[in-house]
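Of the protein chains in this complex, all but one are displayed in their positions.
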Amino acid sequence: MDALIAKAEVLLEALPYMQRFAGRTIVVKYGGSAMLDEELKLGFAQDIVLLKSLGLHPVIVHGGGPQIGKALERVGIETRFERGMRVTDDATMEIVEMVLGGQINKGIVANIERHGGNAVGISGKDGNLINASKLLIDGVDVGRVGKVEKVNPDVIERLREAGFVPVVAPIGDDETGHSFNINADVVASEVAQALGAAKLILLTDVPGILDRDAVLQPFLTIEDCRQQVEAGAIEGGMVPKVECACDALEGGVGQVHIIDGRVSHAVLLEIFTKTGVGTEVVRDPQDEDQDDEQDDEQAEAD
Amino acid sequence: MDALIAKAEVLLEALPYMQRFAGRTIVVKYGGSAMLDEELKLGFAQDIVLLKSLGLHPVIVHGGGPQIGKALERVGIETRFERGMRVTDDATMEIVEMVLGGQINKGIVANIERHGGNAVGISGKDGNLINASKLLIDGVDVGRVGKVEKVNPDVIERLREAGFVPVVAPIGDDETGHSFNINADVVASEVAQALGAAKLILLTDVPGILDRDAVLQPFLTIEDCRQQVEAGAIEGGMVPKVECACDALEGGVGQVHIIDGRVSHAVLLEIFTKTGVGTEVVRDPQDEDQDDEQDDEQAEAD
Amino acid sequence: MDALIAKAEVLLEALPYMQRFAGRTIVVKYGGSAMLDEELKLGFAQDIVLLKSLGLHPVIVHGGGPQIGKALERVGIETRFERGMRVTDDATMEIVEMVLGGQINKGIVANIERHGGNAVGISGKDGNLINASKLLIDGVDVGRVGKVEKVNPDVIERLREAGFVPVVAPIGDDETGHSFNINADVVASEVAQALGAAKLILLTDVPGILDRDAVLQPFLTIEDCRQQVEAGAIEGGMVPKVECACDALEGGVGQVHIIDGRVSHAVLLEIFTKTGVGTEVVRDPQDEDQDDEQDDEQAEAD
Amino acid sequence: MDALIAKAEVLLEALPYMQRFAGRTIVVKYGGSAMLDEELKLGFAQDIVLLKSLGLHPVIVHGGGPQIGKALERVGIETRFERGMRVTDDATMEIVEMVLGGQINKGIVANIERHGGNAVGISGKDGNLINASKLLIDGVDVGRVGKVEKVNPDVIERLREAGFVPVVAPIGDDETGHSFNINADVVASEVAQALGAAKLILLTDVPGILDRDAVLQPFLTIEDCRQQVEAGAIEGGMVPKVECACDALEGGVGQVHIIDGRVSHAVLLEIFTKTGVGTEVVRDPQDEDQDDEQDDEQAEAD
Amino acid sequence: MDALIAKAEVLLEALPYMQRFAGRTIVVKYGGSAMLDEELKLGFAQDIVLLKSLGLHPVIVHGGGPQIGKALERVGIETRFERGMRVTDDATMEIVEMVLGGQINKGIVANIERHGGNAVGISGKDGNLINASKLLIDGVDVGRVGKVEKVNPDVIERLREAGFVPVVAPIGDDETGHSFNINADVVASEVAQALGAAKLILLTDVPGILDRDAVLQPFLTIEDCRQQVEAGAIEGGMVPKVECACDALEGGVGQVHIIDGRVSHAVLLEIFTKTGVGTEVVRDPQDEDQDDEQDDEQAEAD
Partner (left out) sequence: MDALIAKAEVLLEALPYMQRFAGRTIVVKYGGSAMLDEELKLGFAQDIVLLKSLGLHPVIVHGGGPQIGKALERVGIETRFERGMRVTDDATMEIVEMVLGGQINKGIVANIERHGGNAVGISGKDGNLINASKLLIDGVDVGRVGKVEKVNPDVIERLREAGFVPVVAPIGDDETGHSFNINADVVASEVAQALGAAKLILLTDVPGILDRDAVLQPFLTIEDCRQQVEAGAIEGGMVPKVECACDALEGGVGQVHIIDGRVSHAVLLEIFTKTGVGTEVVRDPQDEDQDDEQDDEQAEAD
């Protein structure tokens, strides 16, 4: 009987979040272990199907670094890196597009469909979703690496309303039809902004944003983030993620979370429980206490 | 972390039921302890609000025996019972109508609204919901005790679609405007049939239908029920409930459950977990195994 | 043949009013003789059904003073009055709610339905219609006597659009679920304002607002009303009615009439004929002559 | 006060007819005195505007014999009659079309609009409304006199739904674009059938169908009509009218009335009062007593 | 094969214009040779049907000078002209209305329908389309010659949306029901403005606006037009046409063309090819080069 009551409590705990997010769009950047480990893949697909069933509108943007590397190796293309970015010539871009759009994207679609969902995979070229242009890294041309010029979210909105889960490969093109590979966190952030998403969730392979003592920081304001980046407390691959998070908030996204994709059902738990699984970046200090008791309780939990 | 995973599992267990019942109508006969005990009242209100939030359409039909008795006592009307039915003269009916429609009905509405829902209380006279006629008990006239002639569910459907939880007092009238008090189980069953409800749940103050050894029978076919009633294995107040259940199934209601209203969140658990809390009456033996894994697993659980 | 032509003239006289009020909401405060006398009750029901048939949206708010008194007497509760208000303790309130919500409200519904209409009776607790708080009478606490804090007209609008005539009992509650008995004229005025009603009609047991020579004053401006109240020319029970009328006009209601409910079909005649049956309170002097020839002609008639 | 009550009674008498015909189409054949006498023209326009205001959908089909004769005279075309039909050569037809479509039709439109309605005048050529072919009178070719091959009521339905009163000139054409003049009673009957009209009203210059003693026959069955035509009791211009009436009933029109257009507001009175103004042709004897109390009372009136 | 490619090129040339004008309204003033010559009539009907098929919304306003003259002659009415305007007494107006509304209008409708279209002919009296008043010519009263006071385009919009081609006779009336004959160019310009038309095309019997050397001027700004009128370079019947064109542009019509109705399919070619068939009046000089390559190429062609 206690087990029954505990079950009821979980459902009741989830209730206010179901209400708050019903009909709202949640953009999830999907990548890392959650895209490679079979059990985590299963959990992710179940979570996405559950969200859609409950009337939320998940939109997935995926990356694909490791798979691209493997494919390039296989065809014998050697990659040169410049300031951490893969220098992407036309031959490389051809492979990138095939791997992201033909292999990974359709694999995610199939995974969701196998668990009862109905997904449609597109790239940023479909429906003019992403207009891109060349990204110079500190003034250096690294080839077909792009930045987002404009998001035209019409195709996502149509698929979303028609009951499909849109799955987006992070490729865009310019007016001449040249394709660009774009960082998936950036695409997720830009798409979330264009859709006016209620939430952006970035799945990572770390517990969240840690402080210098490696302790998880459950809340950081945009201000905190920028100070810690400047101070070097946030470094490496987390820096661009934090920038995407701050951009999204400033661009009107409701909430942004950097969470641990290695936890089973991380997406579900982030959305439907009071104690989340990572770091929430918030607009300003009051946000923590204010209109969201989730924040308070999570803060207390630490 | 295990606690998190357990939470995710509860949510995932509920998923197929959320999907199956989204947009469907669930009629709940509300009465007994669940309507008197403060904690159970709270749980009931939370359950109903949760169901509505998830896109199900709960419709409540309530009784009110004990409160009616108290009110009659207070105004000094003595009640005579005939074959277990309160003989209801016009003066008594006036009190019955005031208690059911003015006190209990509005109390349930207020309880649901206090917990975030939006309910509207009506009687069977509103919107021509229930056309009634006199019920003779074994040929005996017990006054203003009625049976249902016709249910016109339009008012419920409109309230339901408009986002309200309809709460129905079991009173009907005939074309001349005479009111009748009708058994609430009967009203619940008839309303469920008229609405084409997916589920009818009768809240009782027993664990369900017990066998002669007082062991809960998780499944009974209509055939079983009728045999056990004839054999006297089902007796007393359970007999009319079982008849309502069988009528509902034969009238097109998807599933019928007689459950223990003394269990906290009994309604929620019945709907969203594999192991229910009472007896399901099923159309025929195959139903147990067939299109509903809930049945199988509950059977296994015993 | 002359009789035929006279019939045609009545229909044609009504035409501009049918056009003007089609699709508009008319709030009627129903009480007094019109709610007690059988012939007047019949006429009232016919009028309401006719209005609805013609595409107007009547909304009824009813009182119930005499019936409440009788019921209290019957259960042996003695009433103390304080500054003309019934001191309403919790036991009294329980009876009030039962009488208003369970007896009178459903009686009006049944009366309308018996004459071909389709009504739904609710109290201010249903659909969160009326949020109330305690009303202090000159600083004196008279118990569960309330004032309107907020009207949420959604439930009325939904019922109205679905083809039902909403019938409202003047009870509200606060967030803790405490019920309050509220003056029905006040509820009618507040509901009319919240609905943006085209017309508010207050049925009384007098011919309208009389001057010191007991002559009916067919038109009074808000200014006139306030002067006559101050001067004592309007006194007694008419004072709060006049205040409700003025509030309604200032709150955006199109027209307000205080009419004689003892005239058969008073509501119908007020709406569909050039010469009304009582006093119209108007925003300012010009209103009399301006966009409404009804005004002119009635003025001439005197 | 009695006058007031009488007014209320007229409105209440009209109520069931307003309800029955709301949203329904009423086809009126307009001609004779009602189209020539200024007072009757005014009354007709008022009636049509009132019907439209009340949510009925009047559709007018007009004739124009006298005006056509005058116009032909004016241009010096002599008319030969063959079996009561004007022999219509091409030159004559040109004038017919100009008079019916350019003069009479637009005059009716203007009359309705001057009284607050919104009408649109069309001929059977507009929107492919009437496909016609040559009508041989007892095998004799009388030129451009046509019969209806097919009614395509789309244009009327669109105008009707858009809030306009359609006014139809009785002209049709064939696929080669040849115009034909068609009897207006026939067009009214065919249009009523194509629209599934609730009522067809033929305005005439007689009190209705009289018996041999010149007494009005308030009801005639189709059978009666045919017998009286055969027996010569119905003769002259009434014969084709009676045929149109019978055709309409057999073609699904709800009710057909042949009424006296010389009575002011004849259309209004026919529709909204218990005692009509002419003869109703009914499908069979039972129709008189059955679902229409108007019938009974009119029968009694005689 | 070359012929095939040429065909494809024509279709492709038309594409951008199909896209630009899809769902837009094109008002065509129809008159002159295009309304008299059988081959041109055929071509015009085909063009209109094609436009409607492609999702454009053509609206036709027609004149009728020559036919009116002939009809007046026939009935023996002598016409006096005053400053180029026919003095229109009541008898004349009666004929004008019959010819325009009963003959010409229905003839155009029949022509369009014979070629697969679906047209509805109305005058400015239908649906209160055109409210008119007397036009004084240099202060002289020439009878029932009117100017447009107000266009209420509702009836056109409804017919247009319902799939019909509206055909408008240039007659209006005032509130007392007096009819006025109005210049068809003026009606076309006013209707185009009221509809927010994308294009107004005036069919004439000249190649367009010529300069003093009788060379077609493919583009003229409003400014140019006014200077040339003042300078007498534009004279005669072209002056009022040019004024209508300028009014239309200033009243919000997208483009205005004065074209040669003697060219087969002139309307089609104006809309769907780069090189038009007449003069386009443009708001200001830049318009020629700007957002419309049609302009440039036509300019080059000369």
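First chain written, first letter: the chains are A, B, C, D and E, and each begins at residue 1.
The rule we apply is simple: contacts are C-beta pairs under 8 Å (C-beta built on N, C-alpha and C of every residue); 3 or more make two chains touch, one makes a residue touch a chain.
On a predicted model such as this, the values are computed, not experimentally measured, just so you know.
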Review point. Can you list the shown chains that the hidden chain touches?
Key: A, E
Review point. Which residue from A:Q19, A:Q103 or A:S133 sits in contact with the chain not drawn here?
Key: A:Q103
Point to revise | Touch with the omitted chain, as defined above, among E:L100, E:L220, E:V263 or E:V281 | key: E:V263
Point to revise | Candidate in contact with the missing chain, chosen from A:D2, A:E78 or A:E175 | key: A:E175
Point to revise | Where the missing chain touches chain E, by residue | key: 1, 4-8, 10-15, 18-19, 22, 43, 46, 49-50, 53-55, 116, 263-265, 268-269, 272-273, 275, 277
Review point. What chain A residues would touch the chain not displayed?
Key: 71, 74-75, 94, 97-103, 105-106, 109-111, 113-114, 118-123, 125-128, 154-155, 158-159, 162, 164, 171, 173, 175-177, 179
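What we mean here is this: only the chains that are shown with their structure count from here on.
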Check your understanding: If you take the chains that touch chain C and keep only those that also touch chain E, what is left?
Key -> D
Study note, to complete from the structure: Note: of the two pairs B-C and A-B, more contacts are counted for B-C
Check your understanding: Distance from the CA centroid of chain A to that of chain B, rounded to the nearest Å?
Key -> 45
Review point. By residue number and range, which residues of chain A touch two or more other chains?
Key: none
Practice item. For this assembly, give the contact graph shape among line, ring, star, complete and other. Key: line
